[in-house]
Each structure stands twice: as C-alpha cells, then as structure tokens.
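In what follows, a structure is listed as structure tokens, so that the remarks can point back to it.
With one protein chain held back, the other chains of the complex are shown just where they sit.
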Amino acid sequence: MQLTGDRLSQIQDLLERGMLGFVPEIILSLAVIALLLCDLGRRRIRPAVPGWIAGLALGLAALWIVVNFPAGTSPLFGWLEGSVHKPLLVNDPFAAFFKLFVLAASLVVLPMCMQSPLLNKRSTSEFYALLVAASLGMLIMASSANLLMIYLGIEFASMASYLAVGYFKQDRRSSEAGLKYVIYGSVASGIMIFGLSLVYGLTGSLALDDLASTVTASGMNATALAVASILVFAGFAYKMAAFPMHFWCPDVYEGAPLPFTAYLSVASKAAGFAVCIRFLMAFGPEFRIRFTDYAGLPDGAGFGWKEIIAAASALSMSAGNLAALKQENIRRMLAYSSIAHAGYLLMGVAVLKPDDAGSEQFGALLFYFIVYFLMNLGAFFVVHLVTVRTGEETIESYKGLGRRAPFLAVALTTCLVSLLGIPPTGGFIGKLHLLSEVVEGGLIWLAVVAGINTAISAYFYFKLIKAIHLDKAKDESFPAVAISNRLLVAALVAPLLILGIFFAPVSEWTKGFGL
Amino acid sequence: MNIDFEIIVFYALAATGVVSGAMVLIARDVVRVAFWLLSSLSAVAGLYLHLGADFLGLTQVLVYIGGILVLILFGIMMTQRDPGLVKLERKSTRSMATGVGVSLVLFLVLASVINSVGWASRRPASATPTTQDLGTALLTDYVLPFELISVLLLVVLCGAAYLARRRVEQSHA
Partner (left out) sequence: MPDVGLKAYLMVAAALFSLGMGVVITRRNAIAVLCGVELILNGAALNFVAFNRYSAPAGRLDGQIFTIFIIILAAAEAAIALAILLNVFSITDSVLIDEADSLKE
C-alpha cells in the first residue's frame, strides 16, 4: 500500500474533521499525563492539587460537550473505502449523553476522593490519574463504532479501574478486591474478544455499520452470529455488573476505595450500557436465532436478542435482590442493589427499537439513567460521609442516624425510597416509564418479574430505613457535616424529589438522545 | 512434495498447540503450567507464520514469550513461599474432570457452530511481508487507537509501578 498524495490529503481531512469532536478526550489525556508528572517534581505538591487538576480537566471536557452538543451523527476518524467513511468513533447525541453522564459522575466523586482520609495522604496524584483515565476509557466506550474501539475503550476503562480498586496496597480488602476484579475482568474480556473475532469473521469488517448489512444479507449464519454476540455480551455484562457476569460486584464494591465504588456503580455501568446498546442497535430488531436449520422444528421458531436481554434482565434483578436480603454490610447491600438495577435497566434495553421509532423507549431508559445517577451517587455520598466519620460500614452502625444526623438520614432515606421505586421520588416515575414501555413492548412476564422484585427489595431497603429512623443508637454523637457537603448532597437529592413530581420536561428531553 | 510439507507443518503446530493447551489444564504444578503455556504460545506463533503473518509471529515470540511468560515466571518465583504451590492446588481430581468436561462441551458447541457456517472464503493471496503495511495502517487508518494505547500503557506502567513499589514510603516516613 503506497501512500499517494491524494490519500494523504484524505487522511489529513479525516483527522481534521475528527479532531473537533475529540477535544474532550484530548483534554483528559493531557490531564492524565499532567497528573502522572506532577508528583515527579522535587517539591511536594499540596495534596489537594491533583484533585483540582482532575476537576478542571473533567469540567472543561464536560463544558466542551455541552457547548458543542452534536446535532446529528458525525463520524470521527476511521478510513474511507471507496466513498464510504468507516468511522472508528461517532459523535452523536447518544454518545454525548453518556459522555456527560460519565464526566458528571466523576465530578461528583472527586470531592469524595479529596475528603477520603486514606486518599488524602502523600502521593495521591496517581489515583486521580487513574480516575481520569477510567473516564477517558468510558468516553471512548460511549462513542465507539468499531469493534477495535469497543475493545480498546473497555480495556482502557477496565485497566484504570483494576489499578484504582487495588490502590490501597497495604489494605487486605482493597488488594483482594483488585485481584478478583482484574482476574475475572480479564476472563470476561477474553470471552468478549473471542466473540468479537467471530463477528469479524462473519462480517469481514471491524466496522459496526457492516454488521446490519451482514445480518440481513445472510440468514443462514444467524446462529453463529448469535453465539458470537452472546460471547460479546459477556464482556459488556461484566462492565454493567449484570447476570451472568455480576459475581465480582459485591467483593469489589466492598473492598475498593469507597469513592471509586461509587464511581464504578454509576459511570462504569452506564458506559457498559452505552457500548452494549450501540452494539445491539447495529443488528437491528429482526436479529433472531433461527432453529429452522435444524430438523424437526417449525418454521420461524427461534428467539432474538430481545429475549436474551430480557432473560439476563430478569436473572440480574432476581439475583441482586435475593442476595441483598441477607447483607449486613451497607456496601455489599448497595452492590447487590446495583446488580438489581442493572436488571431494571436491561429491561429497558430489551424493548429498544432502532431508528426514530425508538425515541419513546430511549426516553424511558435514559430517564431512568438520570434518576439512577442521582439516587445511587446520593446514597453513596451519604455512606461516604458516615463512613469517614464513624469508620463503620455495617447496617448496624446506621442505627439512630435519624437523631444523630437528621440531614444525612433524610437524604439517605430519600435515595433508598427512590431506589425502591415508590412515590414521590424520581425512582418511581422512572420505573413506571420503564415498565409501561416493557408492557407495550410485549414483555409482560418481565414486567411481572420486575414487580415481584420490587416487592422483595422493599424488605432490605426498609430494613435500613428502619435502622436509621426507629432503632436506637448506642452512641448518639455524630461529628458535624460541613455546609459544602450538605450542599452537594442536597444537589443530588433535591432533583430526585423534583423529578418525582415535575418529570415531564426531563422525560421529554431524554427522548432526543436515541440512536 | 512442497504442498504436503505445508500441511504437515500445520498439523504439527496445531497438535502442539492443542496438546500443550490441554496440559495447561491438566498439569499439577504451576511451574509446569507455565512451561506448557510457553509451548502452546510458541505453536500459535508458528501458526501465525504459517498464515503469512510474519510480523505477528515475531511479535508473539517477543512480547508473549519474552514478556508475558517471563512475567508469569517471575510471579511464580516471587510467590514461592506459598504452600499452595507445594500442595495439590485442586481440592480433588473431580474438579479436573469438571475442567476437561467443560472444555469438551464448549469445544463441541463451538465446533458445531463453526461447521454450520458457510464461511465466505477467498483464496488467500501468496504471503508477502506485512510489516510495512501494518506500519502504514497503524499510522493512518488506525492512528487513533495507536495513540490511545500509548496513553493507556503510560497509565498502566505508572499504576503498576506504584502498586508494586514496596513499603519504601514508610521507611522514609
């Protein structure tokens, strides 16, 4: 392959057009490098400086996306084949939504990191570099339109996360959590790559755009493509903490630095969903595994990815909620609750429809993402504030919080009520939207499973709420919470209540981000 | 004669790779596992060369065998105190049977899927050196992942060095 002048100018053109949509990622890359370098100087920098650098970069990146919000789909990078541009990344409203989601989550987590006593010692800049690097990987996940970029994005986010989870190297829990995360994570990504290799073989291309045409062109390979995409789904499920790759979640959530647990439970999950949705959408709705190739089955018998996702959804929520019942550690309880929420969110994915017709379903799903962001980060923020002050993580230690710290208690209760999904919170509206879309999409059994699961989950959410408000504490004292922290908690919890009542504008707004 | 030779080489490499892979599953001692892995990875490197991917075959030898396997052997050496290496690391032979069973079932499923597909196969062009084309592709079509992975490697390098750095900080403090 010789590079002629013509081709060179084509490449130059692609790079220049791509660069503008890629500025947030460039900002984050520079911040990662700056954070890694800033500890090398002779003079010790103040512990707060790396946090501010990270915050500045994340904020700038978010601001750039808001200002240059993509109106339509524009391809970034990639190559030209004939006159067809095969992009590596795409910049569209869907990607922008999830990028902002990830950046906002890391911005909320930053103050938690900066207050955490364990992270407030010397040489913490690596931790912030890892946080920013994980966000960078997730931005790539959200916008990748190529199998290689999907793989690279997932690995980028994962590797930074492995290191961050095991960051407290002298702490047994953190190291063990890191070990489990990295070992099972590499297994999951190995399975995913094997699936990707089969997809590549079946389509002859790494571009996601070529998937759909292959599926419609050759019906006979549907079984192979289905097996391949189930293998790929294993990798996505690991990031989403959904069945069948959810088992790592409680151990990692319990052992990781608490701010990073909060980050994983929101940002990592959302990025996993973003990449999964984009991959599934590339197949189109007609993608079914047909068993007509085999003898003795009626014509057209089979199932499609809708049923596979629905099954994963039902199993995730059941596995999460049932295991959460007997948890005594609040982090483990929230971990199982986050597995269950992966199930609720997958329910929304199962009924997604591509193209413009899907905006209603996308609206419901993305609305639930916003609510999930608020309630899960809100809950983790309160848990963080309590843990920093009491050093305890058991549900036992939350007894009497209502009297010891009324503000935190009310905030945590609101988040828990919303996670459970009862009015007047955003969680209720979000779940209602999702369930109505699921019923409309013809998966009534799944809605019933979700209903039963909500009832089951009431037990453990209310167990905690009861401990907070009704039980008596042994020690009534509680160190004061600074006004800045109160404001941050309020900024997460107040919208949750507002979304429980004035939800219409937001749910209308989220319809605009479909694929 | 030439043709037969190529096919014989393929089957020799394939057999080495698969049998060594099976030994990774069966062998008792972690050190043996690592050496069977070495043999399996070398066979895969040979298969790459057989497929005309000369650059990849050599990369496999350099990075996988020269890098990753050495890393794994270092890991084994540094955890030598562990009784798990001496004693049987499996609870019973039953779990080895489970492993073999899982592998067999999985292989049969995958093999039947692979067999059912009418792979669009074109006649492979005669093998030409790929290094130049790979280099061109990495710096044109794939320049983005190429740059990204350099950032990632920097992060991993620093992060892993931080984690592996032994209690030096404490002795200073």
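As written, the chain order gives the labels A and B, with residue 1 at the start of each chain.
Here, contacts are C-beta pairs under 8 Å (C-beta built on N, C-alpha and C of every residue); 3 or more make two chains touch, one makes a residue touch a chain.
Worth saying up front: this structure is predicted, and the values here are computed from it rather than measured.
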Task: Contact with the hidden chain (one of A:26, A:49, A:80 or A:187) - done: A:187
TODO: Check each of A:24, A:51, A:75 or A:255 against the chain that is not shown and name the one that touches it.
DONE: A:255
Task: Hidden partner chain, residues of chain B it touches - done: 3, 6-7, 10-11, 14, 17-18, 21-22, 24-25, 30, 33-34, 37, 40-41, 44, 47-48, 51-53, 55-56, 59-60, 63-64, 67-68, 71-72, 74-76, 78-79, 81-82, 84-85, 89-91, 95-96, 98-100, 102-104, 106-107, 110-111, 114-115, 119-122, 124-125, 130, 133-134, 137-138, 142, 145, 149, 152-153, 156, 159-161, 163-164, 166
- [ ] Using the touch rule from the top, list residues of chain A that touch the missing partner.
- [x] 1, 147-148, 151-152, 155, 159, 162-163, 166, 169-170, 172-173, 175-180, 182-183, 186-187, 189-191, 193-194, 196-198, 200-201, 204-206, 250-251, 254-255
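Here is the rule we go by: only the chains that are shown with their structure count from here on.
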Task: Whole-Å separation of chain centres (CA-atom averages), chain A against chain B - done: 30
Task: Of chain B, residues touching chain A in the complex - done: 109-110, 113-114, 116-120, 132-133, 136-137, 140-145, 148-149, 151-152, 154-156, 158-160, 162-163, 167, 169
Task: Interface residues, chain A side, partner chain B - complex - done: 1, 3, 7, 11, 15, 18, 29, 32-33, 36, 77-79, 88-89, 122-123, 126, 129-130, 133, 136-137, 140, 148-149, 152, 155-156, 159-160, 163, 166-167, 169-170, 178, 201-202, 204, 218, 220-221, 223-224, 227, 293
